[in-house]
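One protein chain is absent from this view; the other protein chains keep their places.
For chain A:
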Amino acid sequence: METVDLARLQFALTAGAHFLFVALTLGLATLVAVVQTWATLTRNPVHLRMTRFWGQLYIINYAMGIATGLVMEFQLGLTWSGLTEFAGNTFGASLAIETLVAFFLESTFLGLWIFGWNKLNRWAHLAAIWVVTLTAYASAFWILVSNGFLQHPVGYERAGGVLRLTDFGAMVANPTAQVAFFHVLGGAMVTGGFFVAGVSAYHLRRRTAEQDLFRKSLRIGIGVALPATLFTATFGGIGFETLQPAKAAVWSGDAARIAAAQAELAAAHGPGDYLPPAGWVQTGALTMLIAFAVMFFFSGLSAVLMLIRPAVRSLRVWHRLLTLMIPVPFVAMLGGWVFREMGRQPWAVYGLLTTEQAMSPLTGAQMRVSLTAFVTVFAALIVTNYLLLARAARRGPDAVTLGDRPLDAPPTEPALSL
């Protein structure tokens, strides 16, 4: 493998892992915030326990999202300094806004939410989870503004061999960014919805304690998954309108279109191979589309079944299938992401800077050491984290420690003073 391929593999593994965790984070945060709102309004103990149970799963998942995310942010300067030097004056602006306006607040308020349980006024505590959720959306938005610029650069000029931003509004309004934001947000809700439904179905099938809690959760999960699947597909469909010509041509598989796209790019940028790898692009898109069909069919069927009380209670085949569906949205997310990112190759900034030019001046040895180190550590941590997530999901609300009454608090305090 060439050095640039090692750097791409490292970034792809980091970003791919990050994407899996943040997708669930975004979806679960929304559901937790809504359930906590309901719990705060009604003081219903079931909803309080729901908030703590889903909240704990959310936090276990969140940890790995931060770890992969911060490594990804630093990797931009570490292995892609050609990109930051050439285009940092443009998409760096939205990265900076993301860290300051979104992530900084998200993390600060998450700390307040986790450790402020039973300490903060319950309305302040509720406000904290909403700030966490909304800043997580803002985070996704600004990251996709950066990504949208790399996919389809707008609002810039070229001066002295580097890009500079001329129209911030155009960069933000970039359709490639806007459509992707809603698509990803929808995808996150699908992921969260199927996750909540699948975990709930596990407990219904096993007839564990808290059947009422999990019947409610099951309905919430499916109730979110079906509309979110349609919403995501709609924006995905619109997204096909914003594809770069070469990506669209390779996806269509039409030899004449592919040749035309290649000829057009060669005429503009000199001789070279300007086509993205067809296998990756087509496999990515097909994976996403098949997963969509499965999810659409299954969430539609489930939306009907969840209205039938005996089915919710004891249709165990359905419960098992719901649990088996948990990974499908993740597969769709990765498929769509491969399609989007492999499809813009060989460009790092479409039409302006190739991936090879974007690479830092690192040696093959440096890249191999770095890749090996990150892959080893992340593989171990990700496996551990998913096992823990599964363990906490299986053990149910009784084993939740999030929001426990502080051990030092006087024993007269109610166990749940949310």
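Assume a residue touches a chain if its C-beta (ideal position, glycine included) is under 8 Å from a C-beta of that chain, and two chains touch if they have at least 3 such contacts; residues count from 1.
In the analysis below, contacts and distances are computed from a predicted model.
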Per UniProt, and picking from "Cytochrome bd-type quinol oxidase subunit 2", "Transglutaminase-like domain-containing protein", "Glucans biosynthesis glucosyltransferase H" or "Oligopeptide transport ATP-binding protein OppD", the hidden chain is "Cytochrome bd-type quinol oxidase subunit 2"
From the list A:41, A:170, A:308 or A:377, which touches the chain that is not on show?
A:377
Logged for chain A, residues touching the omitted partner chain are 59-60, 63-64, 66-67, 70-71, 73-74, 76-82, 84-85, 87-90, 92-93, 95-101, 103-105, 107-112, 114-117, 119-120, 164-165, 168, 360-362, 366, 369-370, 373-374, 377-378, 381, 384-385, 388, 391-392, 401-402, 404, 406-408
